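Below you will find the structure I want to go over with you.
For this depiction, one protein chain was excluded, whereas all remaining protein chains were kept in their positions.
Each chain carries a letter (A, B and C) given by its place in the written order, and its residues are counted from 1.
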Amino acid sequence: MKKAILIIQCPDQKGIVAEVSRFLYSYEGNILEVDQHVDEEMGMFFMRAAWELDSFSLQKDEIADRFRLEVGDRFKMDFKLHFNFPKPRMAIFVSKLSHCLFDILGRHHAGQLDLEIPLVVSNHQNLKSIVEAFGIPFHHVAISAENKASAEERQLDLMKSHQIDFVVLARYMQILSADFIKHFPNRIINIHHSFLPAFVGARPYHAAYEKGVKIIGATAHYVTEELDAGPIIEQEVARVRHHNTVSELVQIGQDVEKMVLSKAIKYHLDRKVMPIRNKTVIFY
Amino acid sequence: MKKAILIIQCPDQKGIVAEVSRFLYSYEGNILEVDQHVDEEMGMFFMRAAWELDSFSLQKDEIADRFRLEVGDRFKMDFKLHFNFPKPRMAIFVSKLSHCLFDILGRHHAGQLDLEIPLVVSNHQNLKSIVEAFGIPFHHVAISAENKASAEERQLDLMKSHQIDFVVLARYMQILSADFIKHFPNRIINIHHSFLPAFVGARPYHAAYEKGVKIIGATAHYVTEELDAGPIIEQEVARVRHHNTVSELVQIGQDVEKMVLSKAIKYHLDRKVMPIRNKTVIFY
Amino acid sequence: MKKAILIIQCPDQKGIVAEVSRFLYSYEGNILEVDQHVDEEMGMFFMRAAWELDSFSLQKDEIADRFRLEVGDRFKMDFKLHFNFPKPRMAIFVSKLSHCLFDILGRHHAGQLDLEIPLVVSNHQNLKSIVEAFGIPFHHVAISAENKASAEERQLDLMKSHQIDFVVLARYMQILSADFIKHFPNRIINIHHSFLPAFVGARPYHAAYEKGVKIIGATAHYVTEELDAGPIIEQEVARVRHHNTVSELVQIGQDVEKMVLSKAIKYHLDRKVMPIRNKTVIFY
Partner (left out) sequence: MKKAILIIQCPDQKGIVAEVSRFLYSYEGNILEVDQHVDEEMGMFFMRAAWELDSFSLQKDEIADRFRLEVGDRFKMDFKLHFNFPKPRMAIFVSKLSHCLFDILGRHHAGQLDLEIPLVVSNHQNLKSIVEAFGIPFHHVAISAENKASAEERQLDLMKSHQIDFVVLARYMQILSADFIKHFPNRIINIHHSFLPAFVGARPYHAAYEKGVKIIGATAHYVTEELDAGPIIEQEVARVRHHNTVSELVQIGQDVEKMVLSKAIKYHLDRKVMPIRNKTVIFY
């Protein structure tokens, strides 16, 4: 089903839901989902509405202008209009670890993810043949301390030439430069292998082991310049025990990582995530 | 804050959200929460809207009529209007087991439950002094095979004289008659000590033990004539192991029971539960 | 590390742990794990002990006899001795759905499963190329109402010629005959897509939807002649809501299925599961 998704934020005031739903109704829109949220502290209103396009009496490319004119300007709305076609194009960056990558490829193969994966980029070769068996092109871009800038340039070229909408770091293990991040604001999803804000940075499973926590976790978040500090999209945890070694924590944790990352991709894909300052509203 | 809550169900069609929100806006209603749900199979639309009453320009007792006139009739709506004042009046029925009762009383004492508890009814005396220490009147109504009908009459009198809105069976262990149930349609909440529909009826922890399940659960549901088969409001589970005895299952399960029942009470109290046929829509 | 695993069951009596550990110590065994369980009702004792073989002063093929002589007979023990080499050989049976299969293949590829997968058997062709990309031979055995007996014969031949130790039904969707099952007593692991004993049989997600449960689940169990009634190895659940369609339940449930099945395989592989009557002791 072809659908449109409208994401709105504006100063909170009365009548917004009424006006937005009146607009959609006046053009024969059949609303599929509506969610709203008011942040009392900020005095801001947030809304997500999805509706069927087939029966809608406005053309796809008229909607934004008409909405701005009839509703948006009046309420000083900052809004974005999305469609579920053409399908969003997602690049996956990966290093050697396969668990998150395979989980995503499996879901895509089973038709669970309504998106294109034009390429997988890796600084290693080990996952090439399986990625290709899933029908996805695999690009090897070696990274070293010396070539980092030129490697990123190469990666950005790939993103551009494949018209990538958003990037998923499926345990990529490399820190992206501020410059790279600027090209994809709130459009790079990383999976960090701890329950943030606990255990920021490298080797979180070792840190969890040292601390003796009884639960470990994983966090999917948008990448910002500050390491592991971007808006959190999703988190999940798993129970561990005193007898679990670090490598058992790693294995238990990988199951959590892949589930959390796939869920975050799904939310992002369905336009259910609104990053606001350093947090997210998730309309699920 | 004084608020009104409108619960709507009607045949699905375009424009409902627009009209309901227009109505509220036209009388200066500040919407606090709106949720809707479409059941495609039934072709039915369900909605819950909550708004502040203080700034609303209609009087409390005008709202229903005006809404019917302006919106309800047109969409063939079946709707109910609730207010969070006066506070709903809840009776608790209990036998000997205290865990659910104490959990509810503790929350009420801490101000978490915005309701009155005019009385606790029990067929045993053992919990009387603690209930009274919480400031709640305790009524002992003995039940036996012989006096069941007259005991229920006595209970119904108590419900009536205390103007009880809904009843919570906090592990009451007695089966209510169809007649009693008719007085409180979808207004009696029971906690069943299994993950329904598994282990209906008596001694579910024994049955779970025999079956060797790895997870046990509890289910809060509205009471209907058919035993343990009413609309499910909430469920939760806990992990068990082969070495757990039946009495350990009971203890583990009681923690689940009390959390599930208290959550169900909260949903019911906030008018977030819509029973539809034998299921529930929960607008949380 | 080469290790031996001893699984014991016998009538409960004093001194068993002392004698078993004395036996292992007397031959220089370095115990890695010991777990025991007493079933009071049955009056039975169960034990699992794992130890390093490298430093053990008995040869691999002497251990069983010597143990029987020195300890086993005296306590009327029913015991089994396992080694983690050569690696157990597991066959995977699958139909069209890929989620469980890919999860297992991904883990195997990452080195998480210390076993051989000599083949995948399917009654469909659609997963062939990806299975082969993982380096696993794929055998297509078509099944129809007419050829069922001969197809099972073919499957049994494959099991025999590949020296299969145990079989995993990764959403295989076909019911195995009693005869097939007899060849692998407590060595066929099935994943059922419900929280057993709720929703036995076909279309459990539809049944869960109809019932309006708030939690769905999956159950890994050994296959016995009675459908979906064999000893439960592992179960897990996920929360669902009123707005989830059957196909969303399916998708949410598939995540649970794959995690539960992989966990069950791990327990079986590590010889941590003792089926006892129609239940299991799991020494994790």
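Keep in mind that, in the parts below, contacts are C-beta pairs under 8 Å (C-beta built on N, C-alpha and C of every residue); 3 or more make two chains touch, one makes a residue touch a chain.
Note that the structure is predicted; figures quoted are calculated from it, not measured.
Asker: Using the document's definition of touch, tell me which of B:Asp12, B:Asp103 or B:Asp165 contacts the absent chain.
Answerer: If we include the chain that is not displayed, B:Asp103 is the one touching it.
Asker: At which residues does chain B meet the chain that is not included here?
Answerer: 97-99, 102-103, 105-106, 109-110, 112, 129-130, 132-134, 251, 255, 259
Asker: Go through chain A and note every residue touching the omitted chain.
Answerer: Interface residues of chain A facing the absent chain: 37, 40, 195-199, 211-215, 217, 231-237, 241-243, 245, 278-282.
Asker: Across the whole complex, list the residues on chain C that are touched by the chain not included here.
Answerer: Considering the whole complex, chain C reaches the absent chain at 14-15, 17-18, 21-22, 24-25, 28-31, 34, 36.
Just so we're on the same page, only the chains that are shown with their structure count from here on.
Asker: If you tally C-beta pairs in contact for every chain pair, which pair wins? Let me know.
Answerer: By contact count, the leading interface is B-C.
Asker: Based only on mean CA positions, could you tell me how far chain B sits from chain C in angstrom?
Answerer: 42
Asker: Could you work out how far the Cα centre of chain A sits from that of chain C, in whole Å?
Answerer: 36
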